[in-house]
Structure formats: structure tokens, C-alpha cells
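Notes to accompany the following structure.
All protein chains but one are shown at their positions in the complex.
Right, subunit A next:
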Amino acid sequence: MTIECVNPEGLRFNQMKSSSHQTLETRMRPILMKGHERPLTFLRYNRNGDLLFSCAKDHTPTVWFADNGERLGTYRGHSGAVWCCDISRDSSRLITGSADQTAKLWDVKSGKELFTFKFGAPARSVDFSVDDHLAVITTDHFVGTSSAIHVKRIAEDPEDQVGDSVLVLQSPDGKKKINRAVWGPLNQTIVSGGEDAAIRIWDAETGKLLKQSDEEVGHKEAITSLCKAADDSHFLTGSHDKTAKLWDMRTLTLIKTYTTVVPVNAVAMSPLLNHVVLGGGQDASAVTTTDHRAGKFEAKFYDTILQEEIGGVKGHFGPINALAFSPDGKSFSSGGEDGYVRLHHFDSNYFNIKI
């Protein structure tokens, strides 16, 4: 286990738009968590906010203490990059989706593998329903199969678990990946977004396509990330078109758009303040090697309502692939292409930002 505390660049909140041009700086020591050998892909806190789960391309999802960044354990069993995970409401079950064409159910405490859902294609995203009785899993297109959304029933007792799908939804364009699919309010709908830049709302019972985002106002390029509010009322999507958009989850009405300068790989919403965070950066292959600032590997904070940038957190050496807020909104963590998780506990200055 490695926990490093490096001299941080710190968190800079500069009030660009304010007339006085003052810079408010808060010095936070991020906790640098080095446990993965490959780029991070996903981060998620459990509901209590005491555990942080991380997925990376190195096959081994890891759980950390969200307070001090200590590594608690790993979940060994996958044989490919792990793209996504979700934790049940009572923090007993973990579900992971992997490029090894499986999604696995784990016992959080013991790290035991409970069940393996097998697909003929890489599993891209996973999400537990409100009651944890269902899970939605998306798979990529692969030799002979097109990308699809699968709904699986999750049994109370792992002994009774079966691999059958309750419902399978096919994307209109099977060649385009569905990067995220999550449950809508009361498990009535499934919201998906992917490479074809469209957001779709499906009926979770019948599998009927209910709504699709308007091409005019919607994203112009692949949707990379999707983060929903804790009460399932609205959600935020990030896209390669350098924007993030906030939508009403029931009506699919576009509420806000946040524009940045780099492709967005990860998004998060603060549960406490009206802040959204966007992370991203130039594609790893296109990054210049001369200056790490050239890629803009910065987690950018925006005011949710005013859509204005309030500040940024630097530190990663590569694009940011994952972002997550702790449920109390007092800390957040970011995961990068550089293989690091950076855990930030906000200090008092953060809570006093006025713009």
C-alpha cells in the first residue's frame, strides 16, 4: 500500500469573472493514492461516504477509506480492464463491469466473488436500481453482437442468482458504444448516453424508447460520462464536444450547459453546494510531452446556476478519467490517466466562495 503526500500545487479558485480579479487560494493537501498500475476509469463512493471504490484498466477494482485514503482491499477475479462499478445502498454488494466480457457481483466485506454475468462483449457500465433488486449493464458492440443495454435481476441470496436478462434494449446504431446507462426515478426508466451523442430515455418495463435528446441542443460528440443527482431528479452528462449538460431526468429538458476548453471525460455534481466539476483533457495520444499544462488536466469547478467557472484543481499528469463527490460534499476525488487517485478534502475557503 502506498499513500503519498506530495507537496501539492493546491486548489486554486480564481474568480475570473469578478471585476476585482482577486484570486482566492485555498491550500489543500490532496491525498495521492497510488494503487493502480494503469489509468483510472471510474470512481464511486458508497452511500455513507466512508468508502471509495476505484476501477482501472489494471483488472483489479480497489476499495479505499474515503477519509484517509488507506487501501482496504481489492477485488481480484477480472481478467480485463474494469470500466465501471456500483455499490448497493447498504454497502454489501459491489457490481463491476469489465472488458473481459463479464460483469461480476462481489461481497464488499469479504471481497468474495458472488456471481459472474457473462456477455459476448465487454461490459461498459453498471448501475443498481433504487431497490438494488435490478441492475442495468451495457455492453459494447463486438464480433457479431451490437451494443446493448441488459437488465438483470439481482437476487437477495447469491445462491439464487441467475444470469438471465429481464430485458435487453438495442441501441439504434449498434456500432456505437453506449458509455453509460442509469436508472431513472423509481426504476421506471433507464437513461443512456453514448458515442452517438444522443441521450435516450427508455421504459424500463417494456423497453420502449420514450425520449431522445434534441439534436439542436444536445451534445455534438460522444457522451463520455453521466452522473445523476442523489434524488434522481436531474443528471449531468459530459461529452467530447467540450461541454457538459444538465438535464431534467423525467422530461429530458436541457437546463444548463457548461462549456470548457477540453474534451470532457468525467463529470460530478456537488451534493452540498451548487457546484459541478468537469474533468478531462486532450486525448492521451495527442498530448504534448513538453508541458503538462498544455493538456489542461484540471478538474474545473463551475457554478451550477450561473454556468460560470469558479476555479480548478490541478495535479494530474494525464487526462482526468473519473470524478466523484463524497455524499456529504465535503471531499471529492479524481482519477487520472496517470494511474493516481487524488483525494481532496475541501478546506473552509472552499465553502465561502462567493461569485
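Going forward, a residue touches a chain if its C-beta (ideal position, glycine included) is under 8 Å from a C-beta of that chain, and two chains touch if they have at least 3 such contacts; residues count from 1.
FYI, contacts and distances are computed from a predicted model.
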Hidden subunit of the complex - UniProt protein name among "Eukaryotic translation initiation factor 3 subunit B", "CP12 domain-containing protein", "Trafficking protein particle complex subunit 3" or "Uracil phosphoribosyltransferase homolog": "Eukaryotic translation initiation factor 3 subunit B"
Positions on subunit A where the hidden chain makes contact: 19, 21, 89, 130-131, 133, 185-187, 229-231, 233-234, 248, 250, 255, 261-262, 271-274, 282, 286, 290-291, 293-296, 304-306, 327, 330, 347-348, 351
